[in-house]
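As you look at this complex, bear in mind that one protein chain is not there, while each of the others sits in place.
Letters A and B mark the chains in the order given here, with residues in each chain numbered from 1 onward.
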Amino acid sequence: MGFRVQPGVIGCSIRPAIVTGQKSLEEIIYETSQLALADAGLTIEDIDGIVVASNDQFDGRAISVMMASGSVGGVDRDIMSTPSASEHAFVLGALRVASGQFRTQLVVSWSPTEVSSLSEAQRLGADPYFHRALPLDELSSHALQAAALEHAVPTARQAAEAIVAKNRAHGRIAFPTPILSTGAGPLRWPVMPEMTSTPVTGCVAMVLAAPDFIAERGARDVAWIQGMGWATETGFLGDRDLAQAPALAAAAKQAYDLAGITDPATAFDLAEITDATPYSELLAYDGLSLCARHDWAARTGDGSFARDGRLPVNLSGGVLTWNPVFCTGMIRIAEIVNQVRGKAGAHQHANARRGLAHAGSGFAMQYQAAIVLGREARS
Amino acid sequence: MELLGRQETWNITYDHALGETASWFYTRIRDEAAIYGRRCAKTNHVLVPPRAFSDETLLPTTDWVKVGPGGRIEAFTMVYEQFNNLPDPPYAFGYVLLDGADTALGGYFKGIDLTDPHQAAKKLAIGTRVMTKFAAVRKGEMLDFWFELEG
Partner (left out) sequence: MSGDRVGIIGIGQSAFRSRRDDASYPDLVREAVVLAMHDAKMELDAIQAIVYSLSPDAMVGIGNAERLGVDAVGGRSKPFLRINTGGATGISSVAAAYYHVASGMFDVVLTAGADKVGECGDSQTVLNKIWDPSYERPLPLGTINMLAMSGVRYMQRYGMTEEDMALVTVKNRRHASLNPNAHLRKVVTIDDVMTSRYISWPIKLLDCCPQSSGGAALVLASERYIRDNNLDAVWITGVGHAAETYWMGDRMGTNPTAEHADAYALGRSFEKSYRMAGITDPAKQVHVAELYAPFSNTEYHSIDAARLVARPGDSIPRLRDGEFELGGRIPVNPSGGTLCTNAIAVTAMARVAEVALQVWGRAGDHQAKGVRLGIASGNGGDHQIFGTMVIEA
């Protein structure tokens, strides 16, 4: 089954390097939303509906959408929120346009660093019945997944180290002036400090629109949503084989079927993958059918996913370069949108006709999504 | 069968950036015992408490306007129930439209006998004039001021 109406992305704003302590969260969200509207050549009057995503425990608000509603133009407008993941706001916005009942949607996500400890905020996500007593934050869950991968694939560590070098090299091009997360996270064996980056504040917004609206406004820089899939793993880590990503395989299949893609390894000019750690990127290669696990070491070693390789992955430098934790998923989508629209800046790909965005979030990448974006409306 | 429970407390601290607008507002309360709003140039409305932008026009607010200290009650309630982490009842609070403002500001109503709710409700009726009172020692926060009946 396909979209009743195919949505395209016509405006985008990614806000790195937000210096903390200067502006209130509402002001940051307001500015980012306004920039995305300006990029689309629209004003809020053109927007039919809004979907936002954030984490109440990160934000320090019991129902964060309330605070944000005014900032994003929610007053007298249809607004919803998907606190499960930033990428889910994009998905719901796309579904709303696809239904034919909205001509436009503004989708916005953010991730502040005003909480005393993000790790503590994340630990509240462990259930009080069995797991709250464990030191289970997101990085710990990524480490458990990394350990499972190292066990399943003996060359995983070597490949992970190559990904770190690649993404950091990309990051130096994307952000010549080092941005905020040059530091390294704490050690959660086997995830070494240099395999992560410290959380920073971030905000991202995009404008989605229906084909008739796009035609009417004569918008030229459009990233069409050719395919879209999302899925979840189960909640308890002990119920999962952490070395596998069945939800990502399901999400990828949904997206590829919709986009009519039969050979994903050769279908894209570039990809953005949520590299919470390099192990997350490796597992996504597999789940997205970009590179089988037995080839990880060889392909990361020969530069296949580097800037000049067969399939550049994370030209933005990825999460390893810039880590606004909650909204990293939507940022991956926004990066591909910018690439396809030729607006990626210093790290623009020479010929980005079709790209793949991967968003993963939650404990050991519980939520997985794959979005195919292209310059052409139909693939 | 024996059903067990588990008591859990969330204890997280936040350090929220207030931004320039709220910071300026609080420093004036602290240093001048005065309340200011921000004007939206499009509607000419003075927003109190001040916002950097109007959520109605989505335009940045443009200038500071001193408001009060007199005003009129727009909404009130008296609370007679104890809630965790809230003051001991009874107490009265609500919203006041300060002179020169176009939106209402929240605060406690003090100096009113709350023993008989119906009598208190008459004293606090919407439209009643009140005066803003400031604490002698101010920290630059909302509880530095409260409202009392005028006269």
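Going forward, a residue touches a chain if its C-beta (ideal position, glycine included) is under 8 Å from a C-beta of that chain, and two chains touch if they have at least 3 such contacts.
Remember, it's a predicted structure, so these values are computed and weren't measured experimentally.
Visitor: Which of A:122, A:167, A:280 or A:316 sits in contact with the chain that's absent?
Guide: A:122
Visitor: Looking at the full complex, which residue from A:160, A:174, A:247 or A:273 touches the chain that isn't shown here?
Guide: That would be A:247, which touches the missing chain.
Visitor: Which listed residue, A:33, A:81, A:226 or A:274, touches the chain dropped from view?
Guide: Counting the whole complex, the residue in contact with the absent chain is A:81.
Visitor: May I ask which residue of B:14, B:64 or B:134 touches the chain that does not appear here?
Guide: Checking the options B:14, B:64 or B:134, the one contacting the hidden chain is B:14.
Visitor: Determine and list the chain B residues touching the chain excluded from the picture.
Guide: 3, 5, 8, 10, 14, 16, 18, 22, 26, 45, 47-49, 51, 55-56, 74-81, 83-87, 91, 93-95, 97, 101-108, 117, 120-121, 125-126, 141-143
Visitor: For chain A, which positions touch the chain that isn't shown here?
Guide: 1-4, 49, 55-57, 60-63, 65-67, 69-70, 74-85, 88, 91-92, 94-96, 98-101, 121-129, 228-235, 239, 246-247, 249-251, 254, 258, 362-363, 366-367
Just so it is clear, only the chains that are shown with their structure count from here on.
Visitor: Which integer distance in Å separates the CA centroid of chain A from that of chain B?
Guide: Chain A and chain B have C-alpha centres separated by 39 Å.
Visitor: In the complex formed with chain A, which residues of chain B make contact?
Guide: 6, 8, 10, 12-22, 51-53, 55-56, 58
Visitor: Which of the residues in chain A end up touching chain B in this complex?
Guide: Touching chain B from chain A are residues 20-27, 30, 34, 44, 57, 60, 69-71, 73-75, 114-117, 120-121, 124, 128-129, 132.
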